[in-house]
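Structure below; questions to follow.
Note that this complex is displayed minus one protein chain, with the remaining chains in position.
On to subunit A.
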Amino acid sequence: PQETGAVVCVESDIRGDVTIGARTVVHPKARIIAEAGPIVIGEGNLIEEQALIINSFPENILPDAEDIEPKTMSIGFNNVFEVGCVSQALKIGDNNVIESKAEVGRSVILSSGCIVGACCAVNTCEVIPENTVIYGSECLRRVQTERPQPQTLQLDFLMKILPNYHHLKKTVKASSTPARS
């Protein structure tokens, strides 16, 4: 289910209760899977091919256990999920960039302006401070003075061009039961 204004290609795989904000672009072959709770995605995000955003059960808890509350995964605005990344973080702020093949674990909370570099796996249980850059094979960190720029040019271009080549998923009203559209 999506609000008006988002561009979601038919070839993307969206399962469960997912809300996508306006001006967000979801490329084909992106996967957004809401298994253990709903996912709310904000505005102006860019989710590229083969990116995986998954709200899954923590590994050591069975899905049938009774006192599991569904936790909502929320993603802010102007984030970029590059090709092939895996994001399980429950809370992502604004203006973050998760580069190609990066992995973000469930206990990580990304604030604003963070950049998780290519192939970096962040599995710690912490809040990443603002404007942090994680880079390199050993996941070194540094702080940059300004946040990464929002990809407005890219988003505008994609919103014009993608409908020419792909069918889009149609909007489903928010009151209906969550189902694969």
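The rule we apply is simple: a contact is a pair of C-beta atoms (placed from the backbone, for glycine too) under 8 Å apart; a residue touches a chain by one contact, two chains touch by 3 or more; residues count from 1.
The working rule: contacts and distances are computed from a predicted model.
Engineer: Which of the following is the UniProt-recorded protein name of the chain this complex doesn't show: "Ribosome biogenesis protein BOP1", "Transcription initiation factor TFIID subunit 5", "Dynactin subunit 4" or "Glycine cleavage system H protein"?
Structural biologist: Missing chain, per its UniProt entry: "Dynactin subunit 4".
Engineer: Of A:Lys71, A:Arg141 or A:His166, which sits in contact with the chain we cannot see?
Structural biologist: Per the contact definition at the top, the residue touching the missing chain is A:Arg141.
Engineer: Using the document's definition of touch, tell me which of A:Val8, A:Ile75, A:Val133 or A:Leu155 contacts the absent chain.
Structural biologist: A:Val133
Engineer: May I ask you to list the residues on subunit A that touch the chain which is not drawn?
Structural biologist: Subunit A touches the chain not shown through residues 115, 117, 132-133, 135-136, 140-146, 148.
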